[in-house]
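All protein chains but one are shown at their positions in the complex.
And now, subunit A:
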Amino acid sequence: MPAYHVAFGTPVLLSQQMASSSNESVGLNSEEAIVRRYMELQNELQNLFAKLQELESEKVEHNMVVSTLDPLEPSRKCYRLVGSVLVERTVKEVLPAVTANRDNLAQIVKTLSEQFEKKKKELGEFQTKYKIRYKNEKEVRRAQQESGEGQGPGVLVQ
């Protein structure tokens, strides 16, 4: 569950050349823009995941209610809380509504998880396309020593 992304290394592009050689199709022409887009995608993915989880638990709740009401005889009383008032209903009246709602939810969860998978793929493709990876501390230092200067371009400080 990628709820967090704690990384000490900073995401960097391997080199300016690689980035600029493959940016014609999308039109992202600065490293900054690419990294920003990458973070954006990551964020979207995380939000989608959170939403998905929320709906999933709601679906479970619906299932719970349906499976409880299902075996009861249709004329059984079943009060429904509206605001803070209990309204008298019967199982017969209530069950179809809950079932419909649950099916709706299931549908939404399905489309959302499809979206999630698509986003995940998009992120992965983006990552390979622009050769994004997380540099660790050692590599950063070595790169600094090699280039003989401070942090090179494209380093994103979190």
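What we mean here is this: a residue touches a chain if its C-beta (ideal position, glycine included) is under 8 Å from a C-beta of that chain, and two chains touch if they have at least 3 such contacts; residues count from 1.
Keep this in mind: contacts and distances are computed from a predicted model.
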(request) Pick from "Prefoldin alpha subunit", "Translin", "26S proteasome complex subunit SEM1" or "Translation initiation factor eIF2B subunit beta" the UniProt protein name of the chain that isn't shown here. (result) "Prefoldin alpha subunit"
(message) If I consider the whole complex, including the chain that's not displayed, which of A:T68, A:Q107 or A:T128 touches that chain?
(response) A:T68
(message) Out of A:R80, A:K118 or A:K131, which residue would touch the omitted chain in the full complex?
(response) A:R80
(request) Using the definition of touch stated at the top, determine which of A:V35, A:V94 or A:I132 touches the missing chain. (result) A:V94
(request) Kindly note down the residues of subunit A that lie in touch with the hidden chain. (result) 1, 3-4, 6, 8, 57, 60-62, 64-65, 67-69, 72, 76-82, 86, 91, 94, 98, 157-158
